[in-house]
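What you see is the complex with one protein chain gone and the rest in place.
Up next, chain A:
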């Protein structure tokens, strides 16, 4: 086994015992694995451009097939370290977006919301936008204009969003949709380790003896990671899954804890309680590497299994089983995702997992550690370089004078000019409702589907005096805007993303954008120029931005200064921190036992369980929880337009237990304190009887997020998507799914309409339709 992750040539090699290669890959690599250069050569008049999937935080490598005319027309799996040829259905179909007939190819504009959107020139759209920014800021102050970015953007662009807001618009109001994704994990990691990233590379999963997945539906949200999970199983690792639903991976788990949503921290506190009771803590590790242990120990004493079992609705023996399996394993790993992060106690949930890993000494070793699985492709990178309300590039704090000074130097502005910290995405919407924010630029996000409590969101956006949106398809949110800028899709520009391992990977340009489409970089720089900040935004393209980003991150924990495009192309990815061009990157953290706190210790935190924000009562006795389905991505603006994916999962459903007396496909009305909607029932024993599940990729009137609550975690400001009180009732008719909006003059793409008229839900468990729909 290559114990040293750093090969002599500087290439980052994941420490991987060849006998532990992910299932089914060794043969491919040795014989059938595609030699990159052979495929790069022009074989059938086509070129294969190596790049990565645009969707989830796994960031699978793929080739885009480009024809003689320079157009993307297909995909070929790529033998990249991360995915070793594997792709999920989203990845396979992603290329179909590039030349999709729904692509926006001209700016759209209207002067008031009573008018229809019409195509205009870039000049007209930019002029109007700039005059509205000036008008609003002159009348109501600079902070009356806000910017909302996205974590599907390349890191260069997320860096630019932060700089654009603070330097060109001089507003403190900038945030991004990663706020809806994994900021709870980020907050917990900062508190415990003072570094905001997962501790281990994916390949460590293959080395572990016990894998704990908490609120992580790996099979549907990160399908390609499943090969690592099965790889660990092949070696005999114990699999523990914590999830109110029996997901595809939970089905095969040694222990599946189907706890009640919103009780995770009580569960993990109790597991730690048992670990202590049974003498399974690693006291030597704790003494040397942790602070706060005594307080945590005293606190978890209040969570004996009997009490936690009551709170969580699971047998107390399961808690004991989990504690023993995790603590006794020579090496154990815990991964979590939105299931425990989307809560008003999201940060605490993650901290309770970190406490468990710390107390058992399962940190910082091959096969032992923790991690969060990022939902968006650049969920990790999107928050690193200043797109977040309170952060400056390199993860610097906007409240810290020293940090502010450093960034002002890079940006060439006075410290007094740099705005203060802003508010989070949901809070900005509330401010829009209250007319504190009167103008907004949204960049590649779709809050009309992705934010909770749709009525509030719609009111917030409708109240703004001016709203511009960047996108390549007309999202539900863009369709409500005053100006829509048609920008490039991932395959039309180059840039980097950081995946869930904090491995920075390079995306390459496969085709020229269609006429009329500009890069987000160009559009932001052009608005900045028109606002008089052109000298600070003289970027020719991603490369220039990346060079500034590297400088801006130098000396921080999130150090990119040693990462170059050339190195990324050579190595296939480098994990930060990477402080110099001869540094191999840092795939695994804390190998020497020190964290990034000044005392080098893990700061354990006391976690007190408290009930979710939306109380249960006789009218709303059940739990509504939401999540993803394998065929769709986030707000569905991209995937609800691809025929194969629409056919695979044409519409949302409400997953209910048979005990409620519904038949499959029968209309079920789900009622919460925010409203009600009717879905076809998907009756399955794979869900808790007290829980209803709805996937959230669709707009109203089939939007799970018209029902969810906009309560936030006080620290991370993540909404509590994963739990709210609800009831279910019989209904007469099922709410129809609206087709995705298209630009004026475009005809709705027929392929995406195929299954939309189908009144029946997918009948298969977890809502996946059969492949035989014809």
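Here, contacts are C-beta pairs under 8 Å (C-beta built on N, C-alpha and C of every residue); 3 or more make two chains touch, one makes a residue touch a chain; residues count from 1.
To be clear about the criterion, contacts and distances are computed from a predicted model.
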Protein name, per the UniProt record, of whichever chain is missing from view ("Peptide/nickel transport system permease protein", "OB-fold domain-containing protein", "Cytochrome C oxidase subunit IV" or "4Fe-4S binding protein"): "4Fe-4S binding protein"
Identified contact with the non-displayed chain, of A:644, A:700 or A:739: A:644
Residue of A:248, A:300, A:578 or A:607 in touch with the missing chain, whole complex considered: A:248
Residues of chain A in contact with the chain not shown: 19, 21-28, 31-32, 34, 74-75, 77, 83, 85-89, 91-93, 219-220, 223-227, 230, 234, 246-249, 251-252, 630-631, 644-645, 648, 658, 664, 683-686, 763-766, 768, 770-772
